[in-house]
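Since the structure comes first, as structure tokens, the remarks are kept for the end.
The complex appears here without one of its protein chains, the remainder shown in place.
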């Protein structure tokens, strides 16, 4: 995100290059005036807490110090180096990496497929499908969890009942250490693809229809059109979707919390879940350090993805 | 050609319909199960259509919790949070996209950076801040920390970058003041982005659980999700009937807002950030 927006000011101001003097002063005043209400609230409720939590990450603050937070020891980067010896953190980092690497492309593929299908001139009732597919995005996870437990029940869940119809004995999806993370990935795809579908749909609608018409005249099939027209023209949109989804997926937390509690055998423990646990255990300093490591990864990945986007444009 | 189209159309409907079933099916089950008795909800194998139809779950929710109060609290908090975000984020978003002033770039990078900070880490410092300001158990404490969200600024700025400068320049040449330009020229162009911000902010506020739970110290300040959690989730037992009925009660207003705004919304969210 940082990089798109970093290139943007140049574009934004190009139209107003060399404004006359009174305008410039007036713009300054207006700029500050417009920024003030947000900035005040932002500093009070976001910036100061962020700085405080950064300081927290270099102390040994524990929940037992909450009443006297100034009386803690300054431990420098100890919390950060401790991370490397934390086997659970390494497991959580691996799980999160797998989740992002598999989950992001999968969510994008499903979102793109749904968007392409709905963009087709053949389909009616688009609003019904759009609202339907978007429903999981707007529903609270707690309610979804109740439903999903019943879907995935090894004995009598709908999924295994359906499998039984075709003669397959379904596994214990959430109880098997090898299947729990894939199940969580599927659930996340199910829950989030509607968001990407909406973004991709708009991108698709911006592609001129005559490009398809002329290629049809050249005898290109639908798949060839998709590969040679849709995907290249949609690249900026795809990358934007990738970044937004990556930021969200790197902070995977709710699905394992309500479905598996990070188990079995830590197979669905994510970095955010680990942070949550550490806060729960009262290790505030350490939990803050893990949070900022995650933050650094999010920033890094965002910059990387937008560098890619920038170079293609 | 025509036959191929027909085959393709039928194929598409089958795939989309199956997809819709997979996505909406669980919701249908949740809604249907909210009118079943607890034992039937938990029965293995599960039933689809209620064998015993009962409104007991809803009746119990209504009788045990102060539903009107919790609903009103949620609505007040969500509406004011949304209005505040619309105002503050569009003002700053406009300034960042279209005005030149010193400190602009730094401000933007700081705001953007905060967007990527995991929210868990700032929770306790934020609460201490609210507590020091004397805002615990007040609507101020529930609303103010969410009035200035980095996401909203980012969204508005990205959208406004795509608005042509010429329109604004023309108004300036006509001698309009900046505030007037913002109100009369810029805001009317922001419909889709404002609709997007409305639904996303409203949703986030409406579903928020942890913050109102901690900030509200008496039950008359509890929002709907907090009040619902009080009765459905115990120390050693979860009442699925109440969970599902509560979820339907929470979801309903959201779906209404969503359906009303979805035309604007779906356009808005897709435009933002692509330019």
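Lettered A and B in written order, each chain numbered from 1.
As a working rule, a residue touches a chain if its C-beta (ideal position, glycine included) is under 8 Å from a C-beta of that chain, and two chains touch if they have at least 3 such contacts.
The rule is short, and it goes like this: contacts and distances are computed from a predicted model.
Colleague: Consult the UniProt record of the chain that does not appear here and report its protein name from "Sugar ABC transporter substrate-binding protein", "Ubiquinol oxidase subunit 1", "Cysteine desulfurase IscS" or "Dihydroorotase".
Modeller: Checked against "Sugar ABC transporter substrate-binding protein", "Ubiquinol oxidase subunit 1", "Cysteine desulfurase IscS" or "Dihydroorotase": the hidden chain maps to "Sugar ABC transporter substrate-binding protein".
Colleague: In the whole complex, not just what's shown, which of A:43, A:131, A:163 or A:229 touches the removed chain?
Modeller: A:43
Colleague: Which of these touches the unseen chain: A:72, A:186 or A:229?
Modeller: A:72
Colleague: In the full complex, which residues of chain B touch the absent chain?
Modeller: 38-39, 42-44, 64, 103, 107, 123-124, 127-128, 130-132, 136, 209-210, 213-214, 217-219, 226, 229-231, 233-238, 240
Colleague: Considering the whole complex, not just the chains shown, which residues of chain A touch the missing one?
Modeller: The list for chain A reads 32, 35-36, 39-40, 43-44, 47-48, 51-52, 55, 59, 62-74, 149, 152-155, 172, 174-177, 260-261, 263-266, 277, 280-283.
We take it that only the chains that are shown with their structure count from here on.
Colleague: At what distance in angstrom does the C-alpha mean of chain B lie from that of chain A?
Modeller: The mean C-alpha positions of chain A and chain B differ by 16 Å.
Colleague: For chain B, which residues are in contact with chain A within the complex?
Modeller: Touching chain A: residues 5, 8-9, 12-13, 15-16, 19-20, 22-24, 26-27, 29-30, 44-46, 87-89, 91-92, 94-102, 104-105, 107-118, 120-126, 128-130, 133, 144-145, 147-148, 150, 153-154, 157-158, 161, 164-166, 169, 172, 178-179, 182, 203, 207, 225, 240, 243-244, 246-247, 250-251, 254-255, 258-259, 262, 266-267, 269-271, 273-274 of chain B.
Colleague: Can you check the complex and tell me which residues of chain A touch chain B?
Modeller: 1-2, 4-6, 8-9, 11-16, 19, 23-24, 26-35, 37-39, 41-42, 44-50, 52-53, 56-57, 66, 114, 117-118, 120, 122-123, 127-136, 138-140, 142-144, 146-148, 150-151, 153, 155-156, 158, 161, 190, 194, 198-203, 222, 236-237, 240, 247, 251, 272, 275-276, 279, 284, 287-288, 291-292, 294-295, 298-299, 302
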